[in-house]
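Excluded from the complex is one protein chain; the other protein chains are retained at their positions.
Showing chain A:
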Amino acid sequence: MKATPTLLVVGRLYLALVLAFLYLPIVVMATMSFNTSQFYQLPIDWTFDWYVQLSSNQRLLAATRNSILVAMATTLIATVLGTAASIALFRYEFRFKKLFQAALFPPIAIPWLITGTAMLLFFFWSGIGRGLHAMVLGHVALALPYVIIVVSARLRGFDADLEAAARSLGATPWQVVRYVTLPYMAPGIIAGALFAFAVSFDQFVISYFLSVPGISTLPVEIYSAIRQGFTPEINAISTLVIAFSITLLVIVSRFYRFGDSR
């Protein structure tokens, strides 16, 4: 069917609306981070003042540093564990394998509020307590299913004969993994790692529950800052985070195309 001119116009309008709905708030926020007026007054009087102020806001900066630290630790642990689990799930048959695979999905679907409450109770009861170490544990638990699913999806197209071929050519088990399995998995592992980073960096509910006074992450700090009164510094830090996230997303799409084997 050929699109009629009317349909074409309606379609374009619809697309424009969707994009506006998605991006307008972000664009407004980013713009206002460069506006002198605290109260969103127009016309815009361009300034970098809020960024300068941000650079001396120790609470936000410390929270940012914490967020990055926790996200990096989470990424490292979740990626290593998730990759190993994916290889095991791909290569071996064992009892309760199906059950284990099915058990990977509910944590994604269970509301974070519930997971967070459960973790808080469990960490308190078990003596792990709260703080950045507890956040890392919580974030790893959240990120792990994402990593396993993404890496397993990549592995599904893997020809087990490649490993057999490498062995027949004299490669030790480590050489097989290093030269054959890992290079093939690399796009999946990178995508999984970025997912893990994003899950941790964006995480609010669990971080909020597990933070202790004085030590929190960026989302938690932004939330408390907003409660105390809104300042364009928040716009500034949010804009930076968005710029960072978009960069991350571009890298993900570079390495990982959904449903594509090559």
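Note that a contact is a pair of C-beta atoms (placed from the backbone, for glycine too) under 8 Å apart; a residue touches a chain by one contact, two chains touch by 3 or more; residues count from 1.
Just so we're on the same page, contacts and distances are computed from a predicted model.
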For the chain omitted from this view, which of "Energy-coupling factor transport system substrate-specific component", "Spermidine/putrescine ABC transporter ATP-binding protein", "Sarcosine oxidase subunit alpha" or "5'-nucleotidase" is its UniProt protein name? "Spermidine/putrescine ABC transporter ATP-binding protein"
The one of A:179, A:230 or A:244 in touch with the missing chain is A:179
Where A:170, A:214 or A:229 are the choices, the one touching the absent chain is A:170
Going by the touch rule given at the top, which residues of chain A touch the chain that is not shown? 159, 161-162, 164-173, 175, 179-180, 183-184
